[in-house]
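Sharing a structure below in structure tokens format, with a few things to ask.
All protein chains of the complex are present and in place, except for one that has been dropped.
The first chain written gets the first letter, and so on, giving A, B, C and D; residue counts start at 1 in each chain.
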Amino acid sequence: MRTEPGLSRAAERRLRFAAFALLLLLWWGLALVLHSDVLPTPAAVWERLWAHAVSGELWRHLGATLARVAASFLIAMLVGTAIGILLGGSRRLDVFFDGWLVLGLNIPALVTIILCYVWFGLNDAAAVLAVAANKIPTVVVTVREGARAVDRELLAVATAFRVPPLRRLTRVYLPQLLPYLFASARSGLSLIWKIVLVVELLGRPNGIGFRLNAFFQFFDIAGILAYTLAFAAVVLAVEAWLLRPLERRLLGWRA
Amino acid sequence: MRTEPGLSRAAERRLRFAAFALLLLLWWGLALVLHSDVLPTPAAVWERLWAHAVSGELWRHLGATLARVAASFLIAMLVGTAIGILLGGSRRLDVFFDGWLVLGLNIPALVTIILCYVWFGLNDAAAVLAVAANKIPTVVVTVREGARAVDRELLAVATAFRVPPLRRLTRVYLPQLLPYLFASARSGLSLIWKIVLVVELLGRPNGIGFRLNAFFQFFDIAGILAYTLAFAAVVLAVEAWLLRPLERRLLGWRA
Amino acid sequence: MSGGGLSVELQAKYWPGSDVPVLAGLRLDVAAGEFLCLVGPSGCGKSTLLAAIAGLDADFLGRIDAPPERGMLFQTPRLMPWLTVRDNLALVLADGRCSPAAEALLDAMEIPPALLDRYPGQLSGGQQRRVALARAFAVRPRLLLLDEPFVSLDAPVAQRLRELLLEHWMRERPTVLFVTHDLDEALALGDRIVFLGGRPAGIVLELVLSEPRPRAPEAVWRLRRQLLSTHPELLSGRVIPDPETPRP
Amino acid sequence: MSGGGLSVELQAKYWPGSDVPVLAGLRLDVAAGEFLCLVGPSGCGKSTLLAAIAGLDADFLGRIDAPPERGMLFQTPRLMPWLTVRDNLALVLADGRCSPAAEALLDAMEIPPALLDRYPGQLSGGQQRRVALARAFAVRPRLLLLDEPFVSLDAPVAQRLRELLLEHWMRERPTVLFVTHDLDEALALGDRIVFLGGRPAGIVLELVLSEPRPRAPEAVWRLRRQLLSTHPELLSGRVIPDPETPRP
Partner (left out) sequence: TATALETVRVGFQQSGTVQWELQLMQELGLAEREGVRLELVPLATKDATHIALQGGAVDVVVDDWLWVSRARDEGRPYTCVTHSLAAGALYARPDSGITRLADLAGKKLGVAGGAVDKSWLLLRAYAQKTLGVDLAQQVEPQYGAPPLLNQLALRGELPAVLNYWNYGARLSAAGFREVISMRTVLTGLGAPPGLPVIAWVFPDEFAAQHGETLRGFLRASRAAKQALATDDAVWERLRPLMQAANDTEFRSLRDTYRQGIPQHVGPQDALTASRIFALLARLGGEALVGRGTTLATGTFWTGYAD
């Protein structure tokens, strides 16, 4: 709970590398000790990844999944944030929709997915809709907490100076929601990817979820891990090249 | 984005009731218009719920699921909060474990579940562990954002007055994390319940997830909705009798 | 009321959960371009009144007419911690950009250009207060609400800022509501001083000052002596009354 | 150094990203039980120095020895908004409970018992400041760090609190570091006044005051005149110099 002196960029990179190396080592060690198909070695997974990358199959499935994840993510974040701000800002709306929200949160993915597929057909639009519908309530809940915690004294400044609504939103309101939005985006991306897996399992002819199921049928954990890691690598890249720089820019004032 | 005058308790109850009634009405109307098995009427679902409640089957499955949800929830919140505070408080630890966290977030539930079941056997301990392992990273991510956003000026007060560590934690640190903890608890409960469904799907002989799959095989949406609503009712009760009163007590100062 | 003047008819302002109003029976008319000082004990309701006038709190009985073009200095600086000094000013300006005029204002407040790209958390308390003051001036308001603007500043800077405020006021002629605990400051600046007091608080005394500004220290001192002779209670407890009038 | 005294040897304090230190070459020894006033222009580094002494900022070159039993009043009240007035005091007290002594202190600060169960957000600016002051006193510290304690308070209350501070100091004899912009205040209270200034800031003048306390207003006025005659720049810009010494 105390602030430490800052880390240089180089030191940060070294730390990240060390963490990665340690993880690899732990995994490898464990895999060798256990010596079971349930935990293949990094080498086995890498080999599988490589084979699928070369054959092009990896890219096809990864691409399909990423497209679905991206579309659902954008929809869920936009809609969820808007609703969250509304509910957090108005006690009346909040009380009214609170029960709906709890229901929305707790409807199993399976139900939304089935309903979307049955109503809108076995297509990507239905898939994306189902995933977004699953994620929106959790964005709402997080953003709503943020909106409730917004500093009223600072809002009063904007009111007193009659700051126009859009500017008030972007420069007074949203900056306070940022930690909540980042939390929501990070856990959201992972949740969405997990739901996309289920959606693909139940009714898409491609994507990692589809592929994973085939691996799973044959208990091919190396294959499962290979595709999982391929997706994780993408998320790590998004973290490093999008979320972290954004965070540095937007939340740099806290440093 | 403006504060409204407060709502009386009675007005709040009326609003909640109205929201519930409206939802029921909408559902009923839609069900009658669509007239399909995919969206049964509330009456059909209620009838199913009643039958399962009378036969005792509902309670058996609901009980099993609730026990798993409760255990995983407690573990995930405790462990996740502790790790989140550590990472949010120390830049060095944060950078080191950031990659691990991203991996942890994005490992599909399937993988953890398989590993737990295969290593620890098809038992409830393995099931609970698998669920907690899935949820912990999202708690960490949310709490970490909160810990990063903690007001350093207020922490400085505690340091200057040499407030003992435990008191510093409970009276200076945690109150600032509360909105994040509530967000985490609310979306967490729903996420955990969804993973519990999968866990039950993959290796438990009881619980709602186990039951839901059987319904799905026969495309019995009324059955699915009946069990879903039974769980949602429990969550609504937890909201009304635990989370909301807690929130009023702990965050009342904001009013 | 029109044209920059202000009319307050506050029957009562209650805080939730309290039976006694903080403010009651308060009637105040301020002419356009008037410089009004508000003085009163801590906790009597000065900031509450300002918030009501600024339209931040509509939960009172009564009616307030105030021009919408407001500049306000709150009792605490209330800068957006995530905006640099420059962007904090830009936030309230009409076109959303920090004009050269606004930067000149910051300069006049002795905020060197090097600080323009700093965040408020990297400023000293007095620097933050000056930025907040510049923000209130920068919008060139018709109504300027100032809640103890010159505390937390060293004497020379405070004095220069007082002069700046007077210049600004004489040039632009906004209606000014100036809350202060420093009677001398009120006497040096205002067209009129309104003393608040009592429970619920209302106006206990009004003093019209017709001397031209800037007022020489001697003039202020004379005013203070006059006032003290008729209302000795107002100055009780000041550390430095002028030497001729030792404290009771 | 031992027994409540304070020794500061600050070679340099840099802020990240700046080549010029804020503070440099500052040596300060304060005897146990001494009442030291710090005066200096806004932004010179007074709060920075206090933070370093309080152990809140270890990122400087040099060495500071200070007793660990500290009470501090920050420049802003910094009360925990989620704790009631009572709990804010309880937070810093040894046993985590608000003692009768602490409540008596609040009473002496003119915080009526009705406010004890309020949250800080429901207090006026001056009330918050007084609660923060009570918090600093309540821990009965051996070192009391006060950053402009009496701003935002009306003159009578401020004066009563000054008396309270002196009483407290005389009874408990903590070492006091008192930052103020009000020279008269410093002259009325301190054993010694240290003037900070320059860039990087250091000590530009020290003044030892041996007159006993409480000092009568006349005594303070005499001290001021003495000081002004040797260092006219210090008082430049004050609104109310005493009438015999019109401002330059």
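Operating definition for what follows: a contact is a pair of C-beta atoms (placed from the backbone, for glycine too) under 8 Å apart; a residue touches a chain by one contact, two chains touch by 3 or more.
Given the structure is predicted, the values throughout are model-derived calculations rather than measurements.
The chain not displayed here makes contact, within the full complex, with A, B. In the complete assembly, the contact with the undisplayed chain comes from A:I114, out of A:V95, A:I114, A:A149 or A:I208. Looking at chain A, the residues touching the absent chain are 37-38, 114, 117-118, 121-122, 201-205, 210, 213-214, 216-220. Within chain B, the residues in touch with the undisplayed chain are 36-38, 113-114, 117-119, 121-122, 200-205, 209-210, 213-214, 216-219.
Heads up, the rule we're going with is that only the chains that are shown with their structure count from here on.
Centre-to-centre, using mean CA coordinates, chain A is 50 Å away from chain D.
Chain A and chain B have CA centres that are 17 Å apart. Shared interface positions of chain D, defined as residues touching 2 or more other chains, are 76. Of all residues in chain A, those that touch two or more other chains are 6, 159, 251. Residues of chain C that touch chain D in their complex: 15, 39-43, 45-48, 75-76, 122-127, 130, 147-148, 151-160, 162, 181-185, 188, 216-218, 220-221, 224, 235-244, 246-247. Of all the residues in chain B, the ones that touch chain A in their complex are 1-4, 6-7, 12, 15-16, 18-20, 23, 38-39, 85, 89-92, 95-100, 102-103, 105-111, 114-115, 118-119, 137-138, 141-142, 144-146, 148-149, 152, 155, 159, 168-169, 173, 179-180, 182-183, 186-187, 189-191, 193-194, 197, 212, 216, 221, 224-225, 228, 231-232, 235-236, 239, 251, 254.
Remark: chain D residues 51, 54-56, 68-72, 74, 76, 78, 80-83, 87, 91-92, 96, 119, 121, 135, 139, 145 touch chain B in the complex.
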